[in-house]
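One protein chain omitted, others in place.
Letters are used for the chains, namely A, B and C, taken in the order the chains are written, and counting of residues starts over at 1 for each.
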Amino acid sequence: MADNTNSKDVNPFQKQKNKEEMQKQLITFALMIVFTIIAFVVVAAGVMDSMFVIPILLILAVVQVGFQFYYFMHLKDKGHDMPAVMIYGGIWAALLTLAGLGVITWW
Amino acid sequence: MSHDHSLNPETMPSEPEKATQEGKNKFIGFWFFLGGETVLFAALFGTYIALRNSTADGPTANELFGLELVFIMTILLLTSSLTSVYAMYHLKNNDFKKMQLWLGITAILGFSFLACEIYEFTHYITEFGFTFRSSAFGSAFYALVGFHGGHVTFGMAWLIALMLRNAKRGLNLYNAPKFYVFSLYWHFIDVVWVFIFTVVYLMGKVG
Amino acid sequence: MKGWMGKIRAFCLLGLTAFVLSACGKENLTALDPKGYGADQSFNLIILTTIVMLFVLAVVMVVYTIVLIRYRKKKGQKDYIPKQVEGNKTLETVWTVIPIILLLIIAVPTITATFDLADESAASDSLNVQVTGNQYWWHFNYEGQEIQTSQDLYIPVGEKVYLNMKSSDVIHSFWVPAISGKMDVNPENENTMYIEAHEEGVYWGKCAEFCGPSHSLMDFKVVAVSQDEFDQWAQDMQNVDPEAEPEDAVAQEGQSLFQEKNCMSCHAIGSSPAQIGPNLTDFGNRSKLAGVEDLTKENLVQWITDPESIKPGNKMTGNYPEVSDDEAGKIAEYLLQLKPTDITPESAQ
């Protein structure tokens, strides 16, 4: 186990692939930052009615989270069928929970 | 320990995190755990949404929240998500030192986030008298954001333990899945934060 | 072993017992002998769903019996291997579609009745009663009428009465099986339901949401009287003089003791809104003491001296000055003569 830390010669083809992947990740990150800034600016400017702002904020959040899952967490790659099933199952249960607590709880 | 898991250019698989049966199990099992976490946070969000206006004559969301600090915290956490992606990039390239470096940066960003959160909570308590006990809104706010903060804290402890434990022995097929699973956890925390800044802070400001 | 025979015999026996029992059931308590609008609606659905479901059960049991008779392992079948059937599309479709149809038969009247019973459009023209659930008694405040009662709810027969229900502590549930299904009484939100009794009578009401040690003793009565009697009752109740002196000397002593012992800090006589304890305006007319005991002097003395022995966990225990048996007797004498009206539960019989 001693001499493994210095060897950086991973198969060049694979290395190239990793690099391309990393460039995509960077683009993803840039988009996420842009979305975040849009969300904050929309709220800080306070020009729009909350009827419009809230759906916009939620859509921005969902898209951002999609990026996290599919790019940062590689849900798009193969071998992620079962993780995807479980995450979507979780989202399904989560939506029901939110609907229950948000809509049929009195306030 | 007859089977050596150490890595060299010949044995380096394209997905070291899933190369062993144990790694595959960890990978799959952890994803499933995240599915459960989704429901956990949904229940907390639901509670918050149901109670967000139950301020019992105490301060409201709009009065409390300031956007600047939240923006800083968001950028810190989003960036730390990217740095952990870099760490995984170097893991796949079998570059242990660079991986450790990026993980270190992730840790610094994570701690900065935590510091901001602690400052934020103290601010609310001392300036507004807004506590866990002052109203149902207070309870729901601290429970939701606090649970997320607790996850960050646990993640930090986990990351530090991982980095220290493996500092001297480099990457191998035994610890690669551990690093990978941590990065999944870290991204998930970021996902939760995206909804927190949207639903709690931004929507709290909008009303 | 004749397994299925034994099972069928057991079923018949149980069914028979059940039938005999259902035929009785305490009148004015059982949901199986409905005497009000809501209970009718529920009863119709109970019957409809039972019939549909018994049909399903019959089909299952017929197939089950045939299977057990025809396909039990017989002698000489030791090496017999049955055909390995994978499935049958037609059959499987049939037993998917038929249940869906049966469910639709149930679903349509269910939803109609649900919306019918939630109809609040007549509330503004009807009698409205504010119902408060407390551990372990019920309070009724007739809205806009200056009438407050506890434990016995008087309603006019054949009229929709709207109940606006809220709890003062934990969740309770208002249930008068013979005239209506139940609805929860929550602490943070008012629930509205209406009841309508077809016949005069004293109907048993129960708390149906677990609320503490005396949950099972939180009974109340709905007294349905004719419209004339109800008007008379309402008038008498409005005209009550809370300070009226009893004629009997012992009862007079009881009245002053009642003041002395601070009973009024929780209880009220007349239309005062005090609600920590039950309103005692028509106490002498109550159908039961504390909802469960006979209204006798002896029981009342026991209640006053040791309420815990009748309703464990009640809020009166320990919250009033020491009362001797003798004093309790006098107070009881006073309370029992509180009969401001001639309309009593007996009038509803």
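Everything that follows uses one rule, which is that contacts are C-beta pairs under 8 Å (C-beta built on N, C-alpha and C of every residue); 3 or more make two chains touch, one makes a residue touch a chain.
Criterion: contacts and distances are computed from a predicted model.
The unshown chain of the complex is recorded in UniProt as "Cytochrome c oxidase subunit 1", chosen from "Dissimilatory-type sulfite reductase subunit alpha", "Molybdopterin-synthase adenylyltransferase", "Monovalent cation/H+ antiporter subunit G" or "Cytochrome c oxidase subunit 1". Though it is not drawn, the left-out chain touches A, B, C in the full complex.
Only one of C:84, C:121 or C:349 touches the absent chain when the whole complex is considered: C:84.
For the chain missing from the display, the contacting residue among C:133, C:177 or C:340 is C:177, taking the whole complex into account. The residue from C:39, C:127, C:280 or C:301 that touches the chain not shown here is C:39.
The chain not shown here is touched by just one of C:111, C:244 or C:276, and that residue is C:111. Looking at chain A, the residues touching the absent chain are 82, 86, 89-90, 92-93, 96-97, 100-101, 103-107. Chain C meets the missing chain through residues 1, 3, 6-7, 10-11, 14, 17-18, 21-22, 24-26, 29-32, 38-39, 41-43, 45-46, 49-50, 52-54, 56-57, 60-61, 63-64, 67-68, 71-73, 77, 80-88, 91-92, 95-96, 99-100, 103, 106-107, 110-111, 113-115, 117-118, 169-171, 173, 175, 177-178, 180-184, 186-189, 191, 204, 206-217, 219, 292, 312-313.
Interface residues of chain B with the unshown chain, by the touch rule above, are 1-3, 5, 21, 24-25, 28-29, 32-33, 35-37, 39-40, 43-44, 46-47, 50-51, 54-56, 132-140, 142-143, 161-162, 165, 174.
By our rule, only the chains that are shown with their structure count from here on.
Chain A and chain B have centres, each the mean of its CA atoms, that are 13 Å apart. The centroid of the Cα atoms in chain A and the matching centroid in chain C are 53 Å apart. Within chain C, no positions touching two or more other chains are listed.
Touching two or more other chains at once is no residue of chain B. Those residues of chain A whose C-beta lies close enough to touch chain B in the complex are 1-5, 7-11, 14-15, 18, 21-22, 25-26, 29, 32-33, 36, 39-40, 43-44, 50, 53-54, 57-58, 60-61, 64-65, 68-69, 72-73, 79-80, 82-83, 86-87, 89-91, 93-95, 97-98, 100-102, 105, 107. For chain B in complex with chain A, the touching residues are 4-9, 12, 14-15, 18, 28, 31-32, 34-39, 41-43, 45-47, 49-51, 53-54, 67, 71, 74-75, 78, 81-82, 85-86, 89, 92-97, 169-172, 184, 187-188, 190-191, 194-195, 197-199, 202-203, 205-207.
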